[in-house]
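Some chains have been omitted; the remaining ones sit where they do in the full complex.
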Amino acid sequence: MPTDHIVVTFTTDDKKLADNMCAEVIAADLGQCAQIEGPITSVFRWHGEVHTEHEWRVEIETTAEKANAVVEHIRANHGIEVPEVVISDIEDNVMIGGSAPA
Amino acid sequence: MPTDHIVVTFTTDDKKLADNMCAEVIAADLGQCAQIEGPITSVFRWHGEVHTEHEWRVEIETTAEKANAVVEHIRANHGIEVPEVVISDIEDNVMIGGSAPA
C-alpha cells in the first residue's frame, strides 16, 4: 500500500499529444500508469463568448517525488503556453493489490 | 492559485439538458468551465429490479461563493424532481497555470 500516491491531471484538445505525453512519461519512469478519457465536452468562456470543444482528459499516477518532473514535462510539451495542471494527493484513499512490474 | 475551488457534479440521461445546463451556467458566469463525460453506463436498483441506462456526467468548476447558485440552477432545470448533486471541495489540490480570461 503506497504511502504516497499522486495523480497529475490535465486536458488537451489534441489526442495525439495526449497519447505521446503518456507514452513519454511512462517510458521515462516518471509515473506508474496513465489513463486517457474522452472525448469529453468542455464548455468555457473566452472573451465573453461561450465556447464548446472536445477534449481529452489525461490522468498520470505518480509519486510526490516525481510529480514535479511530470508537471515540467507537461508544461514543456503541451501546446498551450500555460496549461492548467491539477496535482491531487489521494494518499487518503486505500489501494489494494495491483501489480507493479518493472 | 485559487484558494477556493469547488466542483459541482450531477448526472442526467439527457445529453441536450447537459449541454444546455453547461452553456447557461457558464454564460451566467456561475462557473469557470464545465465538462461533460459520457455516455457512461449507470446501474442501479429501482423497486427491487436492477436497471441499466446511459447517462452523462456533468462537472462544473466554480467557487464556494457561487456553488449554491449553481446547485439551484441545476435543481430548477433538471428533469428529475430532486436530482443528486455532489459538491466537492478540491481546495487541497494544487492547481498550476491555466488561463482565466473573461
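Order of writing sets the labels: A and B. Residues in every chain begin at 1.
Note that in this section a residue touches a chain if its C-beta (ideal position, glycine included) is under 8 Å from a C-beta of that chain, and two chains touch if they have at least 3 such contacts.
Computed from a predicted model, the values in this text were never measured in an experiment.
Number of identical chains making up the complete complex in this structure, 2 of which are shown: 3.
Assume only the chains that are shown with their structure count from here on.
Annotation: 21 Å between the Cα-based centres of chain A and chain B.
Considering their complex, residues 11, 37, 40-48, 50, 52, 55, 57, 71, 75, 80, 82-89 of chain A touch chain B. Chain B meets chain A in the complex at residues 19, 22-23, 26-27, 29, 32-37, 90, 92-99, 101-102.
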